[in-house]
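Removed: one protein chain of the complex. Kept in place: all other protein chains.
A, B and C are the chain letters, set down in written order, and residue numbers restart from 1 in every chain.
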Amino acid sequence: MSELQRIPVGVLGATGMVGQHFVNFLKNHPIFDLTWVGASDRSAGKLYREATSWRLDGVMPAKTAGLTVQECKPTAAAPKLVFSAMDAGVATEIERAFAEAGHTVVSNSRNHRMEADVPLLVPEVNAEHLGMLATQKANRGWKGQIVTNPNCSTIALTMALGPLKAFGIEKIIVTTMQAISGAGYPGVPSMDITANVVPYIGSEEEKMESETQKILGAYTDGKFTDLAASVSAHCNRVPVVDGHMVAISVQLAAKPTIDEVRAAIESFRGLPQQRNLPSAPAQPVIYMTENDRPQPRRDVNRENGMAVFVGRLRKCPVLDFKMMALGHNTIRGAAGAAVLNAELMLSEGLL
Amino acid sequence: MSELQRIPVGVLGATGMVGQHFVNFLKNHPIFDLTWVGASDRSAGKLYREATSWRLDGVMPAKTAGLTVQECKPTAAAPKLVFSAMDAGVATEIERAFAEAGHTVVSNSRNHRMEADVPLLVPEVNAEHLGMLATQKANRGWKGQIVTNPNCSTIALTMALGPLKAFGIEKIIVTTMQAISGAGYPGVPSMDITANVVPYIGSEEEKMESETQKILGAYTDGKFTDLAASVSAHCNRVPVVDGHMVAISVQLAAKPTIDEVRAAIESFRGLPQQRNLPSAPAQPVIYMTENDRPQPRRDVNRENGMAVFVGRLRKCPVLDFKMMALGHNTIRGAAGAAVLNAELMLSEGLL
Amino acid sequence: MSELQRIPVGVLGATGMVGQHFVNFLKNHPIFDLTWVGASDRSAGKLYREATSWRLDGVMPAKTAGLTVQECKPTAAAPKLVFSAMDAGVATEIERAFAEAGHTVVSNSRNHRMEADVPLLVPEVNAEHLGMLATQKANRGWKGQIVTNPNCSTIALTMALGPLKAFGIEKIIVTTMQAISGAGYPGVPSMDITANVVPYIGSEEEKMESETQKILGAYTDGKFTDLAASVSAHCNRVPVVDGHMVAISVQLAAKPTIDEVRAAIESFRGLPQQRNLPSAPAQPVIYMTENDRPQPRRDVNRENGMAVFVGRLRKCPVLDFKMMALGHNTIRGAAGAAVLNAELMLSEGLL
Partner (left out) sequence: MSELQRIPVGVLGATGMVGQHFVNFLKNHPIFDLTWVGASDRSAGKLYREATSWRLDGVMPAKTAGLTVQECKPTAAAPKLVFSAMDAGVATEIERAFAEAGHTVVSNSRNHRMEADVPLLVPEVNAEHLGMLATQKANRGWKGQIVTNPNCSTIALTMALGPLKAFGIEKIIVTTMQAISGAGYPGVPSMDITANVVPYIGSEEEKMESETQKILGAYTDGKFTDLAASVSAHCNRVPVVDGHMVAISVQLAAKPTIDEVRAAIESFRGLPQQRNLPSAPAQPVIYMTENDRPQPRRDVNRENGMAVFVGRLRKCPVLDFKMMALGHNTIRGAAGAAVLNAELMLSEGLL
């Protein structure tokens, strides 16, 4: 696909930390061309390089650096497809305004995730949830639409459990060890987390529990039905830069053997793989056989941060199985997730 | 008690990291007087200061520094009471030799923990297990005896659950985040743990599961009966210096209210508290009400490292309750645990 | 000295991180009794426990917790001796108001440090600088007075060099590796410092260079004269919790032997030691002979954080000698420094 044919896209909240992850993730994208960056009124009118304190490793992509920051308003100049990296404090109204005005908003913000007609999409796991968009447009009278991706810790959990859905998931207990990058910038004070563990992340447990039930639940006839499983999350912050680890115990109705569970994980593929979407990892969930893996620092950047790594599958004396999973919280858990969502929507003819 | 009346004690394996923790913990002990240090043949004959690379914070206690290291043999010069900080590779035979020769061995090593006639003691939780010592002596034909303390992660779990025993513990799922000091010296390579999590500690999960069942189980008529609860452990190493965190989900037969659970934790006291044993914390399990506590770096050194801190008690959607507990792995989980065991035995007339 | 006879003292800016260090350091002080805490209008009127998010290890001292926070005004109720932990943004006016009203302000803030009639005191190094107070009162028409202590990195440097003053210090090059606690709370974002070094601390190099010249300079006849030495500082932040390390190269006019330098360090004592001031370490600068010491995590808390540790004294191929020094930045470099200053003033009859 030539440069001319790429689809122009924008990022709402482009100067913040999540916005920077979008800018970084999109910099060499073969289909989407980042031509528009929106931010708060304070930044609007400045060049992106002037408005942004670049916090990511390395340097700001040169092309984006030269864009002029726009107000977050659905003007004619704003691309039809916008990714939202907005703070929860302002996302609700702005995302709606864009959707109403005919834009597709692919959002990483939590504001609309749990609404009854908004897909909370993990392309390999619940692509069928996109079926809700017709209902959403009808309900809301929107020309555009909103699709969301889950919280950064939820995605590691739901990707790891996606392959087990067919066995009938009944109970989940998950303990997270989450990276500091999940809290943005300035985020977690170093006095709190250096050589320490903080056993609390505001609202995170509630989000993991409810989002997981929605994602692993069903879509039928314009209605989402939550997975009928109890989910319990313990969320902790640890001194790791990138990568959320989740220790999972799970109970499965079908009582598969451990070999069947392992085979389900390893053979798991979704629509993004079948269609070879540009940001899709060849294998969405990678099983590691070493007894001390996955590890965040060593594994998180493999597969461009888009795969989830699972290891240590073993019997659980209380529920049925236990295992460890790792996902890149700012890539697969944020910017990369949203971009893959948009790629799936494009391949479904929904853009 | 005057200096002259203090009871002479020894430490087996005194030059290693755990041995150093014993030396440090005993340095101002009001009852026990560390007069004898044993180590491998390679060290025997040297002064302790020459034989030992001091790895703890601060400096080696001056009095111990001047002791001559002895071979680990139950000679006449060895005190009747010896603490064992021996490596598992050599502890079995040496501890037995001392017990056979009439010494009381209070051991932090894992070798004898799970034997059918050896108490695995947590003084506040299962003091009655000391009743087994008569049987042990009879079985073995020993003049002396062996008492053990649990693994450093088990102790945080069993102390936190001790107050809940009366509610009938049925199921436990625990995920640990364990400090690097738990692996001794040189222990965990910095390349493995800097800004990382290692989701595996050899044999730790098995130890936590089986030791917990023994500790929370019953002693009757010369017999231990395991707690009839299923226990599942996920063990992880995190970049924290001291203090093991354990995230616990627990199911209780009596279905108490959350207030009853909280009250049980806060009112929990054991024999060490009733008898004011010198190393006993005033309150063995301290409940913290802040929503982000306990934290290892901030809380682990309170109460001389001898209390266990619990926080975030809340309902668990899968089992009944969940909470976080913290214990100092090298103090309450090792040297301090053994010393408290010996203090209890002394107060019971067992020394 | 009985409780009734202790001298009442206050802390300006008591709810902030530095203020908390004062509260902690004073909690068992034998002479000073913390009876008054001042903070911003927002906090005034609340109990200290309500107004303060306690950020230090362990728990808030119970007695202080129950004090009512006052406005930072020199009312009749405010003690004659106040320690200042105020932010630089507000310290100038408030400290002056207290001094004018007859209070002795012993300040950790930087605002008045470099003024021509304000002592910048390190009691072991330049006690004679207190001679300036008469001039200060005369100049300003104050009934009270202001004394300051240096920046947290300067103090490690000047304590380490104090013993070498007699050799004629000519040139100093110092590179610091400073702890995160030096930046307060929330202070350094964890995204900046986790597994990283930040080679810049705003204004720190300028402060180290100029403060060192003042501290090591002379006081004669109502005038300070800077040390006629060039000083060059490289300041860096490293992921350490407490303790600033300073790597020093120094040129000395007298060209002493290395043994003479070492002897000067080890025999160094000041007025605080001669008078046995309560917060004075027995030996202000402790030389460590191990080739890899001092180290912040292992040594910083020795001697209650009030000594400076020096090691690795060796020839410098460019200047004359090089060595490493360590000081506790929040104790000897802040709260403890100010309290020792006040103790010295008391012993000099200046309170």
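The rule is simple: a residue touches a chain if its C-beta (ideal position, glycine included) is under 8 Å from a C-beta of that chain, and two chains touch if they have at least 3 such contacts.
What you see is a predicted model, and the numbers here were worked out from it, not measured in a lab.
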Practice prompt. Quick one: say which of C:50, C:93, C:128 or C:292 touches the chain that got left out.
Written response: C:292
Worksheet item: Looking at the whole complex, which of C:138, C:197, C:228 or C:258 touches the chain that is not displayed?
Response: C:197
Response to the item:
Full-complex touch with the removed chain, picking from C:238, C:265 or C:344, is C:238
Worksheet item: Which of these touches the unseen chain: B:95, B:192 or B:303?
Response: B:192
Worksheet item: When the complex is taken as a whole, what residues of chain A touch the one chain not shown?
Response: 57-59, 194-195, 241, 297-299, 301-302
Discussion item. By the contact criterion defined above, which parts of chain B meet the unshown chain? Give residue numbers in ascending order.
Written reply: 55, 180-181, 185-195, 239, 241
Practice prompt. List the residues of chain C that touch the chain left out of this view.
Written response: 171-173, 175, 177, 194-200, 209, 230-232, 234, 236, 238-241, 245, 247, 249, 291-298, 311-312, 316-319, 322, 324
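Definition applied: only the chains that are shown with their structure count from here on.
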Response to the item:
The chain whose C-alpha centroid lies farthest from that of chain A is chain C
Response to the item:
Whole-Å distance, C-alpha centre of chain B to that of chain C, is 40
Discussion item. Please tell me the distance, in whole Å, between the geometric centres of chain A and chain B computed from their C-alpha atoms.
Written reply: 43
Fill in: Residue numbers of chain C (touch at least two other chains)
194-195, 241
